[in-house]
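Of the protein chains in this complex, one is absent; all others appear in place.
Entry: chain A
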Amino acid sequence: MGVLRPGLCPGLTEEMVQLLRSRGIKTVVDLATADLEEVAQKCGLSYKALVALRRVLLAQFSAFPFNGADLYEELKISTAILSTGIGSLDKLLDAGLYTGEVTEIVGGPGSGKTQVCLCVAAHVAHSLQQNVLYIDSNGGLTASRLLQLLQARTQDEEEQAGALQRIQVAHAFDIFRMLDELQDLRGAVAQQVTGSSGTVKVVVVDSVTAVVSPLLGGQQREALFLVLSVLLVCCSSPGLALMMQLARELKTLARDLGIAVLVTNHMTRDRDSGRLKPALGRSWSFVPSTRVLLDSPEEAGTSGRSQRMACLTKSPRQPTGLQEAVDISTWGTSEQSSVLQGEQT
C-alpha cells in the first residue's frame, strides 16, 4: 500500500499530505483505518474532503471481485497442460504440468530430481517448441546432459541447437539473486523482448531448498549470527519472510504470466520421529499445488540402480497415493507403467 504522496489521486495536495503526515498518517492503509472525524479535527481539514479522498484511494487500491463463472471461463482459455516428456510422470500429474500452478518434485540426494528437470526442459524446448527458464541454484545443470537427452529425441543437429537455444539458463546461488531473476523475467515479458523466439512457458527452479535452507532455523545464538551475518543474512524471521516472498513471487508469476513452475525440494529428517519428510517445513508445503515424491527402491541390483518410484503426495485433481515406477536412464522412451494404489502417506 502506497505512501501518501501529492498527486497520488485527484484531490490529494501537498499541504494535505504534510498535514496528514504531521499527525502520523503516512500511508494509504493509515488513512483507510483512521477515524476520519478525529483526523478532520486535528488536521483542520474538512471531513467531507477526507471521506471523498478515502473513497477514491480505496477504489484505486482495492482488488476487484471476480465472478466464479468468469474465472472458470478465463482459466479454460488460458491454462495449458505441458507434457513432461515422461509418460508415467504425466499420468501422476494428470497429463502434465499445468500453467498457472507450481509443481514440486521432492526427493533425497540422487533420487533423480535434477534429471526430471532436465528432461522437462529438453522436452518442452524440443517437442513443444517453447522457451524454458532454468534457474540453477546448486550447480546440477550440465548442458552435456541436456544434449544427451535431445540426441535421444532427434538426430538433427540444427534441431538440437535450436532446442538448446530455447533454454535460458540463470545461475542464482542465493535468494536475492533468484528473486532478481524472477523479476527480470517479469520485466522481459512485460517488454516482450524480441531476442527470444517465443515467450517462456516453463520456469524450472532447481532447487529451492539450496537458497532457502541457509535462511531458516533457530533463534538461538544471536551473537553468533551477528558475527556471521554477512554470510547468513541475519536471523530467522526475515529468513521465513524471504522464503514466503519467493513463494509469493513464484505463484503470482505462474498465475499472471500463464507459466508452469517446476521446483525441486530436498528431504530432511524429522527430528522427533526420524522419518524423512520434505524440507522447508509446513509453511512451504502450502506453496506447490502438486507434489511428487521420488524414491529409490530398496533393492540395489543392476536393474534397480536407475529405477525410481514416483509417488503423488499432493494434488488438486488426482487422489494422493498414486505411484508409478520410472527408469531415469530411459526417460520417456521405454518405461514400464505399473500403477499401484498405495496407502496415503
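Everything that follows uses one rule, which is that contacts are C-beta pairs under 8 Å (C-beta built on N, C-alpha and C of every residue); 3 or more make two chains touch, one makes a residue touch a chain; residues count from 1.
Just so it is clear, contacts and distances are computed from a predicted model.
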Subject >> Undisplayed chain, where the name is taken from the UniProt record, one of "BHLH domain-containing protein", "Serine palmitoyltransferase 1", "3-methyl-2-oxobutanoate dehydrogenase (2-methylpropanoyl-transferring)" or "DNA repair protein RAD51 homolog 3" >> reply: "DNA repair protein RAD51 homolog 3"
Original post:
Of A:87, A:214, A:258 or A:321, which residue touches the hidden chain?
Top reply: A:214
Subject >> Absent-chain contact - pick from A:141, A:203 or A:328 >> reply: A:141
Subject >> Touch with the omitted chain, as defined above, among A:119, A:242 or A:309 >> reply: A:242
Original post:
Which parts of chain A are in contact with the chain that was left out?
Top reply: 1-4, 26-27, 30, 109, 121, 125, 134, 137-144, 146-147, 161, 164-171, 173-174, 176-177, 179-181, 183-184, 186-187, 190-191, 207, 210-211, 213-218, 220-221, 224, 227-228, 230-234, 238, 241-242, 245, 249, 266, 268-269, 271, 274
